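What you see is the complex with one protein chain gone and the rest in place.
To keep things simple, chains are lettered A and B as they appear, and every chain counts its residues starting from 1.
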Amino acid sequence: MRDVALVDVLDRLLGGGVVISGEVVIAIADVDLVRISLRALIASMDTCLQNELADA
Amino acid sequence: MTQLPQRINTDADTVEHDLVRLLLTVVELVRQLMERQALRRVEAGNLTEEQTEHIGLALMRLAEAMDTLRDHFGIGPDELNLDLGPLGPLLPPEPARR
Partner (left out) sequence: MTEQATYLYAVTGTPDIPGLPGVLGISGAPLRMVGAEPCAIVSSVSLAEFSEEALRRNLEDRQWLEKTATAHHQVVEAVNDAGPTAPVRLCTVYRDDDRVGEMLREQADAFHATLSRLAGRREWGVQVFSPAQPTDSPQATDSPSPGLAYLERLRAQRDQRADRDHAMARQAENVHSSMADIATAARRYPPQDRRLTGIADPMILNAAYLVDISLEPVLAEHIANFRRAGLEIRLTGPWAPYSFVELETP
């Protein structure tokens, strides 16, 4: 698979793509995207990186 | 004479360091706002030269005091910031000085 950056994928998957209304069990708009906390993402990225460094 | 091992209580140090950083960030924000406000007042043109000199000196000393405080706590200029999540950082990403 082409080497792509997660941030670029997320721009498109969270901000783009068809938004289908109607009979869905869940669609991301229902979950209120604003709640995705950058801090949580960044904090967990730091943890991942530290774990990787520790394993190296 | 045997030397007692130094106990490094990293948790307490980190918490204190973080608090200092937080406090200095807020002070730095106020300082930057004051500089912007002062420039606007000076440019509005209704201050005497003496008043303008006075404001300039006060701001200059405030800037120096902030540098001293940061150096004292070993905090670099880039380290003063607060993450407000979706709103971005509290202070503009570029350091105002240095």
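Methods note: a contact is a pair of C-beta atoms (placed from the backbone, for glycine too) under 8 Å apart; a residue touches a chain by one contact, two chains touch by 3 or more.
Just so it is clear, the structure is predicted and the values come from calculations on it, not from any experiment.
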Residues of chain B (touch criterion as defined above) contacting the omitted chain: 35-36, 38-39, 42-43, 49, 52-60, 63-64, 88, 93-94, 97-98
Can you list where chain A touches the absent chain? 1-2, 4-20, 22-28, 30-31, 35-38, 40-42, 44-45, 48
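As a working rule, only the chains that are shown with their structure count from here on.
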Taking each chain's centre as its mean C-alpha position, how far apart are chain A and chain B in Å? 34
